[in-house]
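Removed: one protein chain of the complex. Kept in place: all other protein chains.
Our next item is subunit A:
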């Protein structure tokens, strides 16, 4: 279901840690407004791929373009990295939400959101605070604006994490298993926020173990295993009984058994 030209274009990305190749030539496209979920067994390279898109990790080969601009290199062929300043500017265009929230522990919920707005987007403190409060309202946490992360539940922290990323108005949002560190009863409140963003047309690349969420919320599901894309199709095809990819069928079978979906 392509909605527009590719906003994110990943081509033949390869990455090794020492002798272990973690990404073996990954190709992936995400169109503007599209929600693409990535599923697959642990250790398959999903986190690494997201971190490459944000250039939290460099990649050895291939290219990652966002809105027509190469993410980490000013010269891909010669592997010339962008300057740190340039990288910072590029990273501000992609929002990332982390499995372990990674909120700044010394800043309140509102200040966590304001930091990027004041230092990167150069808003005044007042404008930044208004914007932070707006986004805290969107994730249902207006009354927690001045609380420190340590005073919030996991689900609340993760909603602040989402607000912090979205408030920067990124072109694409990257979510890395954002509910897997949460108690089961807190998962819903976080997924609801993600669903509402998706409904508004936010472009997202979502790594998740919530197979039900992947099935219901995404335009396309990408199955990643062993550092490569094993399947890339709309949910209907991924879950089809005659799914040709044996490994994917096995993965879904184990998953369905484990979660009694």
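Methods note: a contact is a pair of C-beta atoms (placed from the backbone, for glycine too) under 8 Å apart; a residue touches a chain by one contact, two chains touch by 3 or more; residues count from 1.
One rule holds in what follows: contacts and distances are computed from a predicted model.
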One chain of this complex is not shown here; going by its UniProt record, which of these names is it: "4Fe-4S dicluster domain-containing protein", "Thiosulfate oxidation carrier complex protein SoxZ", "RNA polymerase sigma factor" or "Amino acid ABC transporter permease"?
"Amino acid ABC transporter permease"
Quick one: which of A:168, A:231 or A:248 touches the chain that's been left out?
A:168
From the list A:54, A:108, A:156 or A:218, pick the residue that touches the absent chain.
A:54
For the chain left off this view, which of A:59, A:73, A:98 or A:213 is in contact with it?
A:98
Where the missing chain touches subunit A, by residue:
51, 54, 56, 84-85, 88-96, 98, 100, 102-106, 115-116, 119-120, 148-151, 164-165, 168
